[in-house]
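Yeah, one chain of the complex is gone here, protein chain that is, but the others are all in their spots.
Order as written gives the chain letters A, B and C; numbering starts at 1 within each chain.
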Amino acid sequence: MSMDVLDLYGAAGAVHAVRLLMDEHRDRLVALDQAIGDGDLGLTMPKAFAAADDYAASASAVTPGKMLMQAGMAMAKAAPSTMGTLVATGFMRGGKAVAEAAALDTSGLASFFRAFTAGIMERGKTQLGNKTVVDALDPAATALEAAAARGTDIRTALAEAATAAEHGRTAARQMMSQHGKAAVFREQTIGIDDPGAAVGALILQGFAASVQT
Amino acid sequence: MSMDVLDLYGAAGAVHAVRLLMDEHRDRLVALDQAIGDGDLGLTMPKAFAAADDYAASASAVTPGKMLMQAGMAMAKAAPSTMGTLVATGFMRGGKAVAEAAALDTSGLASFFRAFTAGIMERGKTQLGNKTVVDALDPAATALEAAAARGTDIRTALAEAATAAEHGRTAARQMMSQHGKAAVFREQTIGIDDPGAAVGALILQGFAASVQT
Amino acid sequence: MKKFLNEAERFVPDMIEGILAAHPGRLASVADDLHCLVKGGPKTPNKVGIASGGGSGHLPLFLGYIGDGLLDGCSIGDVFQSPSADQMLEVTRAIDAGAGVLYIYGNYGGDVLNFDMATEMASMEDITVETVLGADDVASAPKTEGQKRRGVAGIFYLFKCAGALAAELAPLAEVKRVAEKAAANVRTMGVALTPCIVPQVGKPGFELGEGEMEIGMGIHGERGIRRGPLVTADTIVDEMLPAILDDLPYERGDEVSVLVNGLGATPKEELYILFRRVARELQQRGITIFNTYVGEFATSMEMAGASISLLKLDDELKRLVSRPADTPFFSQPQL
Partner (left out) sequence: MKKFLNEAERFVPDMIEGILAAHPGRLASVADDLHCLVKGGPKTPNKVGIASGGGSGHLPLFLGYIGDGLLDGCSIGDVFQSPSADQMLEVTRAIDAGAGVLYIYGNYGGDVLNFDMATEMASMEDITVETVLGADDVASAPKTEGQKRRGVAGIFYLFKCAGALAAELAPLAEVKRVAEKAAANVRTMGVALTPCIVPQVGKPGFELGEGEMEIGMGIHGERGIRRGPLVTADTIVDEMLPAILDDLPYERGDEVSVLVNGLGATPKEELYILFRRVARELQQRGITIFNTYVGEFATSMEMAGASISLLKLDDELKRLVSRPADTPFFSQPQL
């Protein structure tokens, strides 16, 4: 397996790595979501990624894109919460954007995460700056696009993207929630972490970790 | 006006006399009914006899029996409580039994009160001894029958009947309620006055009073 | 007391005015009395008139069943109070179409007195009146004292069967016969979770503790057969259903119509949870369900609770239950 591209097997590994992170961060996600929501995020994200991982492990799809798309369908079925549906949408849209590629290079990953982010924005009817998962994902997609323009390898590119997502996550702390259960708290959400942004950062962290040897 | 018979005018006088008694005993009837029921008897009886009296005062009926029957219909309309309906039935049945008589002598009055009592027993599906209005009315009807057999004048006969009704009322005190709201208290009603029996005694007292000069 | 009302004294007239306003042409009051209600439009000549009535606070009982295939008229008292014989007589006069009138109402002292009185008054006007009482509540008296039993939700089946036959212009004796047959074949048992408040009284007629229920309680709060801690829906059905089944008895091979009735505040979700167990138990006992009604058929204003009624069917009752009916409160196509 080459680290220059994410093939079917590599993409399954990335999903698996995210699953492990979601399991590991279960209590933290519960706590983050309890602070400005209902606390279900710590339950729904492990569930969603377990379903995606179980699907990926046994996938008969022929391209990583198609596999990631189907993994999104499996997530949607397993975890029909706000974030479950949004992340599932991300995987479906991202996977569809790169459905024909036999393997994903940095530019393929950039396309995947751009479509992933755009899909969530469309589904969530939201913009940057509304203190959501998008505020972690968008900087990561931008970082991947820049890395692709520079011709960077996927290992470095995903590491940079994970750092960008983490920066996005912390930047979102100063924003005011506009959507969902958190929106009713408005000003009170400023200075507090957005649980969805934390999920966004973990997704990139998992992808990055899966290509480190 | 002869005191040997109760003509149309005399019958109206009897109804009026009962009305005055019901008004006078309003508070007592409330109290009696509150002890083993809902206390409405002090409101419904004045209302029922006011309607009967108003009808009687303007009656166009040709016989005392027909007038008393119609007065019963007026009562039923005005006071649809248990006792209102029972007393109305008494007047309707009693009046019907003597509908053709131009005036009521002692034997006519006996027929009236016998049918009156029987009508209530049939309507109330009750017997003697169940601690009801019937336990005051039945002795009065029996006294009138005895007086008629002896050829007694109506003044004496009604006085005897009123006394018999009063005895019936006190005798009913030792009975146990079987009907209506009082029935749920069962044994606890023994030793307590039956409000309906008090009404029965007042009716006879009114008739008797109306023929004293 | 959390109710939508104006003055407590206006609870009944305001409600009836609202009903008349909502269903113009379908219902009308007679004798200038809001408590005397009949079906709108011309009478069908020679159709037996069916009248019911009783206290208010039980919608759709009684006036909600005035309409095609059910009742022709109702007299309505104050909350939980009998209407007067005079009001019953007005309705009787208004609905008599020459074929006589059948009274179908619940077995309560005040109602019986007044309907009997109305019967006597009607007979003075040469209107033939017959009576069939609803007395389906098995919890209200032992079977040996069946004539003491109160009428509750099962009375719907008397209306339904008699109403369907009357719509076919059957004579009074026949309409009475099927009402009696329905009465003989229906049994009900109820359970209450909370009391209700008569507006003019302003406080509950009785108390039920936070975790308590009362099995067998009547629709005016009459004492039931057992008060105890609230148990699961299945356990409640397992207590109520055998009491119903043993009473008739309903046996293997019988076919029934089932009515799960909400007393007022209980949501349909819960009624269906109760019905689920009823269906399973009947199946286990080899009793077939022909059809099922779930909803509010006889209520006690905002009382939380439910009742279960079974009607044992023969071909005739099945046909009559299946016939269409349409009133402002109840509509059923041909089953």
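What to note about this one:
One rule holds for everything that comes next: a contact is a pair of C-beta atoms (placed from the backbone, for glycine too) under 8 Å apart; a residue touches a chain by one contact, two chains touch by 3 or more.
The structure presented is a predicted model; accordingly, all values stated were derived computationally and were not measured.
Touch, as defined at the top, links the missing chain to these shown chains in the whole complex: A, C. Contact with the undisplayed chain is limited, among A:5, A:71 or A:88, to A:88.
Shown as candidates are C:30, C:135, C:152 or C:193; the residue that touches the absent chain is C:193. Summary of contacts with the chain left out: across C:234, C:255 or C:316, the touching residue is C:234. From the options C:31, C:59 or C:97, the residue with contact to the chain not on display is C:59. For chain A, the residues in touch with the chain missing from this view are 73, 76-77, 80-82, 85-86, 88-89, 92, 123-125, 179-180. Summarising the interface, chain C meets the missing chain with residues 2-7, 11, 14-19, 21-23, 56-57, 59-60, 64, 193-194, 210-211, 213, 230, 232-234, 236, 264-276, 279-280, 292, 294-296, 299, 301-302, 304, 306, 326, 329, 331-333.
As a convention for this text, only the chains that are shown with their structure count from here on.
If you sketch which chains touch which, the pattern fits none of the simple shapes: not an open path, not a single ring, not a star, and not all-to-all. With centres taken as mean Cα positions, chain C sits 60 Å from chain A.
Note on chain placement: the centre of chain B and the centre of chain C lie 35 Å apart, centres being C-alpha means. Chain A and chain B, compared by their mean Cα positions, are separated by 91 Å.
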